[in-house]
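Written below as structure tokens is the structure these notes are about.
Missing here: one protein chain of the complex. Every other protein chain is in place.
We call the chains A, B and C, going by the order they appear; numbering starts again at 1 in every chain.
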Amino acid sequence: MEHFIQQIVNGISLGSIYALMALGYTMVYGIIKLINFAHGEIYMVGAYIGYALTTFFNFGFFPALILSMILTSLLGVVIEKVAYKPMRNSTRIAALITAIAVSMFLQYGMMYFVTPQTRSYPNILPDIQVSLFGTNAVVDIRNIYILTVTIVLMLLLQYVIHKTKTGKAMRAVALDGDASQLMGIDMNKTISYTFAIGSALAGAAGVLVGIYYNTINPLMGAVPGLKAFIAAVIGGIGVIPGAVFGGFFLGVTETVVSALGGSLYKDAVAFAILILVLLIKPNGIFGSNQREKV
Amino acid sequence: MKKVVSVFLVLIMVASLVVGCSSDSGQGSGDADTIKVGLNYELSGNVASYGTDLSDGIEMAIEEINKNGGVLGKQIEVIKMDNTSDSAEAANISERLITRENVVTILGPATSGNTKGALPPAEQHGVPLVSASATADDVTVDSNGKVRDYVFKTCFSDSYQGVTMANFAYNDLGLKNAAILVENTSDYSIGIQNSFIEEFTKLGGKIVAEEAYQSKETDFRAVLTNIRAANPEVLLVPGYYEEVGLIIKQARELGIDVPILGGDGYDSPEILDLAGADALNDVYYSNHYSPMDTSEEVVAFRNAFKEKFGREPGAFHAMGYDLGYFFADAVERAGEASPEKIRDAMAETVDFKGITGTLSIDENHNPVKAVTILELVNGEPKFLKKLEP
Amino acid sequence: MEMLVVNNLYKSFGGVKAVSNINMKIEEGQIVGLIGPNGAGKTTFFNLLTGIYSPSSGDIVYKLNQEISSINFRPSRMVKYGVARTFQNIRLFKEMTVLENVLIGYHNNFKYNLFTSLFRLPGYYKHEDEAYDEVVELLKTFNLYDKKDVLAKNLPYGEQRKVEIARALASKPKLLLLDEPAAGMNPQETRELTELIQWIREEFDLTVILIEHDMSLVMDLCDDIIVFNYGTLLARGTPEEIQNNPEVIKAYLGGE
Partner (left out) sequence: MKILTKKNIYTLVLVLLIYFLVLLLSNVGIIDSYIQLNMVIVGINIILAVSLNLITGFTGQFSLGHAAFMAIGAYASGIMTAKLGQPFIVGVAVAALSASLAGLLIGIPTLRLRGDYLAIATLGFGEIIKIIGLNNDYVGGAIGLNDIPRYTNWTWLYFSVIATIFIISNFVKSYHGRACISIREDEIAAEAMGVNTTYYKILAFVIGAFFAGIAGALYANYFYFIKPDTFGFMKSIDILVIVVFGGMGSITGSIVGAVILSVISSFLQGFPELRMVIYAVILFLIMVYRPQGVMGDKEFKLFNKEGGLSGNVSSK
């Protein structure tokens, strides 16, 4: 039993990271229909910014988190303007390859400047373990931070999307870009906002990962980026609660698979679930089915 | 349809010739004034951190050698290329270094897999290839048991470390139930694991849990929780410091306080940052040398490295550094910078003294060197014992 | 001889009835017009006839080469059964030439096998030549021969409609379903189209069902007119009967 509780705790921490990143993925995909492969790299950059702030400037947790989110949101906007905007009218595949090029550029550009070596975050959060229900299962204080920050950011995002004008514009553009432009919505501005918010969330995930796992390197974004995308697709791309669900679902599934002795195959299981979900519900669990009009 | 075929042919030829000639500049001029050595390393891709460390170490050594007058009165010229962590690209670069850049020796690559990719051209053209980190047993000896004429390594074979640690766990620590957490994307890690299991069970020990992780993972709690449930007396984690640091930290957090064993992949100052001093107790690993060695050469190396790069050197730096000197030593003894002579000199290496210990090359082109077992006490490596070969 | 029988056909999408309680029989060799206000379920009915949708209840039976019921309908099989169609929003293969578009219509009439195609055995040349000749013949009757190598997307609208009809004809159907063939055409083009449809009915011995909003075309061309309203069959009759049917007039004029 305590074994099980421990694994669920492990899974939820992992899942909240996936969920944060999946949110950004899902928003960007919803609005410009581009698999933004550079999203994982924005997360990496966020982790490095957090590292620099905490290590060299002695920032605390929250200032570092917030400044890092601001800087990564700027980076996201710049990437969109420089790289993706010229591709808006080209084929999906060309846009996808552009995204991959941006991702490689950030990975190896970062590697050139900071070397490929791993770095470790300073301990800016107290190192406390709490044992759960008097059992052997432990929760780290940082788990609690991660989970809290994730939930707060998600609630904030829900508010922005449903209650603010920008958020409504985003939903309108995601639904029908041309029509919303006719209704006077500034497409460019809305896309920029989307990238800014999505990238800020990735940046936050980067800092949280740095603090939680203590290690960062220039290639750290690739695998979580892919996993976050899987999470977004499982939940139904473009659907905010779907991304959150997908993230936690994937995190818990991976841990459970490992717990059952399948650690060697946990990525394979993640992909297999993805394929299964797509086959059964091509638009994801929370996605609405769309039919092409004949 | 068929016209398509013909176009491709013309193109393929033109391009191949262009590729072939574009880098021809070095031909003919490389004989007289410098000795060219090729570096075939992983500078990008998933094992870039190992490749960069090693090539930094080598370049540092060569710089020193050149500053001190070079070898045989000539300067050593380093030609460094990035094999992108891909074994076919490693072969391509070996081929290019040999046929276009006319190097007398190739140093690298970092991992066994890429070294296996890189070595065929060296064998065909008769140019020595030496790796300081390709630990797999079949790098220097092919699957039929025949020694590859021109391939050397200056690091332990995986089997050697695995056997050493199995003996250490069973005999010295007196522990019978071991759990293993292996990096299943690393041939190094699996190599140690396999020989450990073989030796440990032969001695009478029992493997109570086998779990795996992948390179660049950061969350090991799930597998560690499983290991905790198996109640091992000792845990073998044959990996590199990048992940091992986190594994030890997370293992200790989960309350796994049994001894943890590993190999030379642990040797990096980073491990302390990653795991924290508290977690790094009761950790034992085999290594080439003790980084706390106070001998003059080691101290000099550490100081020079810190001055150049502004941080503490890790095992890969030290091994790369030694590889640079190993090469220079062989050229010196060969008396002539020709690949064949260098090969012969390398094969006859006896008691080459580097900062990572003294080594001789055996008939299988593997090093014969003492293995040191270190214990981490509050993150500081302490010399525990040295096993002479 | 009746060649199409529709019995108690219903189709609903998420509770909304798009087509309900349709019963009809269509005689061989006729040109049938299907008219009705927008949203009356005409295109849905076409999609049911061609297997793109399957009925919620009721069935459709073709009595062409063999008797086939809607349980066995699949879009890709309809051509084999002898049913070909065009689309309301032209669906040409835009990056393919006119000739290639029409060759796709000919798809099921090709006889050579995959092996012949991969290794370009003699059968390839024989059958491709045959197909080429037939398709070119068809293009000539549609006055499209000199445009055969133009990409479909580069044609003017009216000609795109013609290519779509030619493509459908290349499958050698018994029943041709035309979804608003005259949409977007000028009066001159519409007149030509009317003649063309009449001509192909004779020439290819076809039955034609067409959805059309251009009443002059429908009245000139059709032997029989069916009127849909709110997914139900409102009226059926000759052009004169329909023109004088008060129900139809009411539906078209809206309200009273």
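A few remarks follow.
Following the convention adopted for this analysis, a contact is a pair of C-beta atoms (placed from the backbone, for glycine too) under 8 Å apart; a residue touches a chain by one contact, two chains touch by 3 or more.
As the structure is a computational prediction, the values presented were derived from the model and not from experiment.
Across the complete structure, the visible chains that the omitted chain touches are A, B, C.
Only one residue in the set B:Lys36, B:Lys116, B:Arg343 or B:His365 touches the chain that does not appear here, and it is B:Lys116. Listed residues B:Asn68, B:Ser143 or B:Thr294: the one in touch with the omitted chain is B:Ser143. Although one chain is not drawn, the whole complex shows that of C:Tyr10, C:Phe93 or C:Tyr145 it is C:Phe93 that touches it. Mapped onto chain B, the interface with the missing chain covers residues 1-13, 15-20, 22-23, 41, 43-44, 46, 80-82, 84-88, 91-93, 95-96, 98-100, 112-113, 116-117, 120-121, 124-125, 136, 138, 142-144, 184-187, 189-191.
Residues of chain C in contact with the chain left out of this view: 50, 52, 75-80, 84-85, 87, 91-97, 100, 103-108, 110, 112, 114, 116-120, 122, 124-125, 128, 131, 149, 167-168, 171.
Counting over the whole complex, chain A has residues 29, 33, 35, 83, 86-87, 90-98, 100-102, 104-105, 107-109, 112, 226, 229-230, 233, 264-265, 267-268, 271-272, 274-275, 278-279, 282, 292, 294 touching the chain that is not drawn.
Here is the rule we go by: only the chains that are shown with their structure count from here on.
Taking the mean of the C-alpha atoms as each chain's centre, chain A and chain B sit 35 Å apart. Between the CA-based centres of chain B and chain C the separation comes to 71 Å, rounded to the whole angstrom. Centres computed as Cα averages put chain A at a distance of 49 Å from chain C.
Within chain A, no positions touching two or more other chains are listed. Chain contact summary for the complex, chain A toward chain B: residues 3, 6-7, 10-11, 13-14, 108, 111, 115-120, 123, 127, 129, 136, 138, 140, 209, 213-215, 217, 219-220, 222-223, 254-256, 258-259, 261, 263-264, 267. Taken together, the chain B residues at the contact with chain A in this complex read 44, 46, 48-49, 52-53, 184, 211-214, 216-219, 221-223, 225-226, 228-229, 242, 245-246, 249, 253-255, 270, 273-274, 276.
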